[in-house]
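Rest of the complex left out; these chains stay put.
So that you can tell them apart, the chains are marked A and B in the order they are listed, and the count of residues begins at 1 in each.
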Amino acid sequence: MSADLDRPYRGGFVGPEHHFALTIYFEDTDTAGIVYYANYLKFMERARSDMIRAAGVDQVAAHHEGKGAYAVAEVQIRYLRPARLGDDLVVVSKVEEVRGVSVLIQQRVMRGEEMLTDGKVTAAFLDPSGRPQRQPKQWVEKFRGIGQQA
Amino acid sequence: MSADLDRPYRGGFVGPEHHFALTIYFEDTDTAGIVYYANYLKFMERARSDMIRAAGVDQVAAHHEGKGAYAVAEVQIRYLRPARLGDDLVVVSKVEEVRGVSVLIQQRVMRGEEMLTDGKVTAAFLDPSGRPQRQPKQWVEKFRGIGQQA
């Protein structure tokens, strides 16, 4: 049982959609009593990192080996309903399109059946000097294969 | 001189555009050596809060008196170049449109002549229960008057 408690949460795929659950802590909220708007981008990044890992791509190793990392090139997000302290949320992410140097991901933050935010994120693969570079072929195949094994 | 050091930075208007300068600290960066993407939304919110104050609207008092606060309804942002530790940046903000319950603001983050991010933010005025409400008439007039007194 201790072994279980010591294992951090991991999300995973439900068909082509990746689910990532989290709880709202004090750090996420602001004095208006709701989650601060920039923090949804943190939740979305945690979900994307987890999705990339779940797809079989080791982004952290690539970063540590100096091969580059994903950086966000564009975000569009609508805030529909606010989250509050103690809420349990799920970030649902879906790879919409895999291009040469970037990936377009749709991400919505849900509280049960309610959609709190709805967004699109373009992530570009950059070399360590910050220039866009082609994503490794194997990664592209892994992203394209999501949801097809299920 | 101590008096000056003890006075926090305030931005201000240059014609119709509001300028807000800041420096990048360790807290703003991530292990990729650049500013973490969500943190630009923090910079933009500091700039908007300062702009609203500079326009003569006391949002903080309204919040403390339980009259409501602005909440972000939509963000579109493109990340063009990354900022790094120690960079001096300027957030340039411009009220594009004042509607009944919301304001559309264009915000770009500059490093000298280079544009690092380019965004549009829709901020809606919410009552304490989170419902959109009409902005106070005086506030609307103040937003509409920006850049016209100069």
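Basically, a residue touches a chain if its C-beta (ideal position, glycine included) is under 8 Å from a C-beta of that chain, and two chains touch if they have at least 3 such contacts.
Just so it is clear, the model here is predicted, and its values are computed rather than measured.
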item	value
With 2 copies placed, total copies in this complex	4
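In this text, only the chains that are shown with their structure count from here on.
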item	value
Distance from subunit B to subunit A - Cα centre to Cα centre, in angstrom	26
Contact set on subunit A toward subunit B in their complex	31-32, 34, 37-39, 41-42, 45, 63, 69, 71-79, 81-82, 128, 130
